[in-house]
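In this view, the complex is presented without one of its protein chains, the others remaining in place.
Let's turn to chain A:
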């Protein structure tokens, strides 16, 4: 089912958690809400679920305005960070809960409920564990039961709140691939919240980057990484270095020299240059480059993480050199120019 979040605002006792957020989610899409803590990503997910009520704006399920529907009537599947499995029920009872509590007119036959639950258990690769209690399962298994339970009600949309947040790194990676696989097989419209960019970029069709209650950018993993639209996104996704510069007549100046980058479409004035530390070319002389003294260089596997002291103000800037480039470190002084970069004017 398609989802549309239209101009939604949410305040908790005057404290704004979301400011005027709009988002379109296509049917069958796997979407990640990515951001640091406090960015409003979980609030947005809970608003979609109906666990919170928006202060303003609407949420559409298909063409229908669901803003005033209760969580029960939205027919969603919600997976909680800490699983929230019912500890006094077996795995099978947990999965069938959503079906068993339905009014008899909407409730499938007992045998049908059981058949469906066992099928789901098979899908989440936990066949044979239906009689176990949640406390007898590992964290990864519990999260898979929680997912099966959410899918048992055949939800319009599957919502996952930091689904792998409480698991250790190895299990996270396995479950990530497995979730992608399940999504491809079942085709549920799925929204999940994460603060782990690797998880978001690897798993999602599109990533929604959020910060301070706003959506900064929506796009595929490539778009987010290669064409970040704001300093926040550039800094938040992947490694980044930045340098305070000045723009004059379409030329980028660093203190008293041009650094060989054109910025013809930007207005004159102060700005910040962002680039990826590894995405640079070393230059020999310095007619149009950034140059400075190497202060620290640490080698981590095949990469030399190098801190360069540039310019009069002793700004430190970090670049990553590969094995070929590392020879330049011997001189104690390097000159370079970013290959790809973004310049954001300073307001």
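Quick note on the criterion: a contact is a pair of C-beta atoms (placed from the backbone, for glycine too) under 8 Å apart; a residue touches a chain by one contact, two chains touch by 3 or more; residues count from 1.
The rule is simple: contacts and distances are computed from a predicted model.
Visitor: Name the absent chain as its UniProt record does, using one of the following: "3-oxoacid CoA-transferase subunit A", "Stage V sporulation protein AD", "Sulfate transport system permease protein" or "Sulfur compound chelating protein SoxZ".
Guide: "Sulfate transport system permease protein"
Visitor: Return the single residue from A:1, A:123, A:166 or A:282 that touches the missing chain.
Guide: Looking across A:1, A:123, A:166 or A:282, the contact with the absent chain belongs to A:166.
Visitor: Tell me which of A:26, A:68 or A:88 is the one touching the absent chain.
Guide: Residue touching the absent chain, from the options given: A:88.
Visitor: Taking the full complex into account, find the residue in A:19, A:55 or A:75 that is in contact with the omitted chain.
Guide: Missing-chain contact among the listed residues: A:75.
Visitor: Quick one: say which of A:37, A:104 or A:135 touches the chain that got left out.
Guide: Of the candidates A:37, A:104 or A:135, A:135 is in touch with the missing chain.
Visitor: Residues of chain A in contact with the chain that isn't shown?
Guide: Residues 49, 51, 71-72, 75-78, 80, 82, 84-88, 97-98, 101-102, 133, 135, 149-150, 153, 166 of chain A touch the chain that is not shown.
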